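Only one protein chain is missing; all other protein chains are in place.
Labels A, B and C are assigned to the chains in the order they are written; within every chain, residues are numbered from 1.
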Amino acid sequence: MIDFSCDYNCGCAPQILEALTAANERQHVTYGQDAISARAKEKIRAAVGNPEADVCFLVGGTQTNATVLSALLRPWEGVISPCTGHIAVHESGAVEATGHKVLTIQGDETGKLSHAALEAYLQGFYADETYPHMVQPGAVYLSHPTEYGGLYHADELRAIRAICDTYGLALFVDGARLAYALASPETDVSLPLLGELCDAFYIGGTKCGALMGEAVVFRREQKGFFTAHKQRGALLAKGFLLGLQFDTLFSDELYFRLGRNGTECALALREALRGMGVAFRPESGSNQQFPVLSAAQLQKLDGKVGYEIWHRLPDGGAVIRLCASWRTTRADVDAVLCALRA
Amino acid sequence: MIDFSCDYNCGCAPQILEALTAANERQHVTYGQDAISARAKEKIRAAVGNPEADVCFLVGGTQTNATVLSALLRPWEGVISPCTGHIAVHESGAVEATGHKVLTIQGDETGKLSHAALEAYLQGFYADETYPHMVQPGAVYLSHPTEYGGLYHADELRAIRAICDTYGLALFVDGARLAYALASPETDVSLPLLGELCDAFYIGGTKCGALMGEAVVFRREQKGFFTAHKQRGALLAKGFLLGLQFDTLFSDELYFRLGRNGTECALALREALRGMGVAFRPESGSNQQFPVLSAAQLQKLDGKVGYEIWHRLPDGGAVIRLCASWRTTRADVDAVLCALRA
Amino acid sequence: MIDFSCDYNCGCAPQILEALTAANERQHVTYGQDAISARAKEKIRAAVGNPEADVCFLVGGTQTNATVLSALLRPWEGVISPCTGHIAVHESGAVEATGHKVLTIQGDETGKLSHAALEAYLQGFYADETYPHMVQPGAVYLSHPTEYGGLYHADELRAIRAICDTYGLALFVDGARLAYALASPETDVSLPLLGELCDAFYIGGTKCGALMGEAVVFRREQKGFFTAHKQRGALLAKGFLLGLQFDTLFSDELYFRLGRNGTECALALREALRGMGVAFRPESGSNQQFPVLSAAQLQKLDGKVGYEIWHRLPDGGAVIRLCASWRTTRADVDAVLCALRA
Partner (left out) sequence: MIDFSCDYNCGCAPQILEALTAANERQHVTYGQDAISARAKEKIRAAVGNPEADVCFLVGGTQTNATVLSALLRPWEGVISPCTGHIAVHESGAVEATGHKVLTIQGDETGKLSHAALEAYLQGFYADETYPHMVQPGAVYLSHPTEYGGLYHADELRAIRAICDTYGLALFVDGARLAYALASPETDVSLPLLGELCDAFYIGGTKCGALMGEAVVFRREQKGFFTAHKQRGALLAKGFLLGLQFDTLFSDELYFRLGRNGTECALALREALRGMGVAFRPESGSNQQFPVLSAAQLQKLDGKVGYEIWHRLPDGGAVIRLCASWRTTRADVDAVLCALRA
């Protein structure tokens, strides 16, 4: 069965497995102070275009979000997130477990936070005389792409950054699926732009070709973060395992090529499905597609294509999630189309 | 250079790399709900001899300690640990970051907590009329082997368990280097004994042949722990990576064989060094050895053998740490001896 | 100026000040272990009709909510609250600072949580396959009366309790203004009913005639709570100060009489305003009234009656809050009406 149900259900790009095999017998300095990790950080700084950037490798997305946000916030501050933000829904209260409230704002149908909604929220917050009794906004959390495949544009991020500057907020972007966004023709957001606008963002490895691992990029040195991420259980004893994966991903443009594969497969699938009259809720220009299928269409997929029910419709149909990834092939895409046409 | 400085500076046992390579292209159910993880848990339950045991895989030791302890404790409780316990010293306050104090008791020279010291502490605690104003003891933390290679015996653990029962404390054993203890002829503590006596303990992977990963064993079902370990950032999206490593380690007795290799190499080294008149501070029957070397002896090692200075002595000598591991060879041991005899 | 802007802007009932003056020179056992506190607890147990109840005095509402909830919840659990619940809005993230998420549900226009909405939320929660990745519901928080003067009825609380039983949730009721609810002819909820249905609730002192202080009532002994409330900074060294106030409030029905005064004044005001054609948003049967006044009416009050703007209306009018309290007089009520009729 072809599995489009998610983008983190198999191992890693073969180049990473090769590098791992090659490095397995060698001895490495521990806790990420090794030469491979240093080289990977250098490559990421170069790709981001900021030689001052502080790069740090963590194991997974939830721990990255909670660790970075707790380092950016003061105890009386919370983080603003769209209602559908991963930290607000699917991280088991990891941010709250560090003592901070997630302050939610309604996003658009793709889970994006608009600068207008952010501005309105902040104006409303400070217009309320009781605001000192409420959690103070301290940072903004966005995911790019969003959990629904939404993509920010450069001007949207610039507008959000400007608001953050006005209100003294840090900007943090969750890039769990960043490779797919960077590869989309439907957004002009680049690594250097994120490096310029974000106090911190992360370059997702787990969903973009690595076994596991996320590379956090702080715009400036983040003093104390080594201890902070050790404290949150996010420091690998064998830190070279993470460095090695990002070293490989940032060699020969692998990270970008893997992202391109996922996004191109997804957009080819979208194009073909549109041609079959299929609608999408929401529309996405990234590796995740959310087609609206009838009961009959779903039946055609069953047993042939793995997918995730996003939400069921009263008529027996459903919005489903189809994820293309770094390892999806055009043959996989064709198999989906073939099944639907059968 | 032969590196005896630590036991977590290279990759994993070749069998694990093979299993990983074989599984890399296949698709796995996510978040540890996959078939390989289920099989690994079954093997661990069998090895522990407790079909009711609740087994859970986490990524590293610090996060395991903090996650398990925070699940065992109530907010007003702390965990008793020897002063040298890893949670008390080298985990950046991970336990405190979950809101709990580490209550330290002086251990012996190998870092072991004696049941007599524990009993005395608890009697003293409750004899002090002001005890309700203090953090209440809620659990006992031990490491086996300890950070200094100390090994508990079965009767010592039974005595500690009895005290825990009397005072209503949970018992948690940190087994980051458990394979080496299980292989030592100098202790009779077995996996089934740990399973019987501990509310929870963990079987260390990172330092015992895996790339990373620790298998927590709860004596009984630990309701809510899936969410708890997701919350602490300890749940891998690609959970099969951990299951696969423990599945391999618990096939063909690999975990025990790897442990035996490390401990036998260490004891051979100890024997030979003793023959050369070298003293140890402290004595250890596990994979870590702490010989007292003179300045001249240290010089002989320099550039040939990697070691860690444990603490310097006024005469220019030092107590050093030499770690054998799952991948140490007899040739490595000979190389150390050879260097010292040169 | 007559001040109806809030119910916590002056000191305490004269009986309390007298008792305080009488006790000021005597010596009392510290930390609430004194005889006056013991007597107060006994009186509260009698009023609640539960000789097993565990009664504890804390200083203020926010600390009470956070301390009790953190004692009722496990680390991976959150507390369900109506969106307008005090813990969700005006407590600066006190609950989150103890590591727990506040899970909000839309209440009705008076801020009440309906059992139907609660049931729907819980059914939806467990119907979502990803629920183990979310904060687990562990308790329900209600305020009675609500922040908008809403009053639960006995059958509503019984229905909520039944749902809590089904889903294994603790029920906690914030009674910051409980005296006013107990006095309202528009609800049949009594102290014994709260004692029967709630795992914990508190009898508010601060807003009901005391200088400060809230009496938490646990249905059963809450082991460890003394240490827990010391830990959260909620234990007064001179605990007799709190015991003394509740001893006074629960002598000669004072607590009930004070509540009756506040609610009767408020309802008299409501009646008279209704007679003047004034609408209320929402309607309230408690000590807080939310009349909708025109710009002209507001102008008539300015300088004569203190009130709080609840929210402004586009036409220049506003919904305002008028709070009657334990010390409001019928003359005060008449002064408001007089001002409006001028």
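What we mean here is this: a contact is a pair of C-beta atoms (placed from the backbone, for glycine too) under 8 Å apart; a residue touches a chain by one contact, two chains touch by 3 or more.
Predicted model, so just to flag it, every value in this text is computed and none were measured.
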Seminar exercise, completed: Filtering C:157, C:235 or C:293 for touch with the omitted chain leaves C:235
Problem set entry | Absent-chain contact - pick from B:90, B:153, B:220 or B:330 | B:90
Exercise. Which parts of chain B are in contact with the chain that was left out?
Worked result: 75-76, 78, 89-93, 96-102, 130, 133-135
Exercise. So which bits of chain C touch the chain we can't see?
Worked result: 3, 6, 8-12, 14, 17, 20-21, 23-30, 59-64, 66-67, 91-94, 97-98, 206-207, 211-212, 227-228, 230-238, 241, 306, 327
Problem set entry | Touching residues on chain A - with respect to the absent chain | 31, 70-71, 74-77, 98-99, 132-136, 224-228, 230-231
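What we mean here is this: only the chains that are shown with their structure count from here on.
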Problem set entry | Mean-CA-position distance for chain C and chain A (Å) | 42
Problem set entry | Distance between chain centroids, defined by C-alpha means - chain A, chain B (Å) | 34
Seminar exercise, completed: Chain centres from averaged Cα atoms put chain B and chain C apart, in whole Å, by 50
Problem set entry | chain C, residues touching no fewer than two other chains | 75-76, 98-99, 133-135
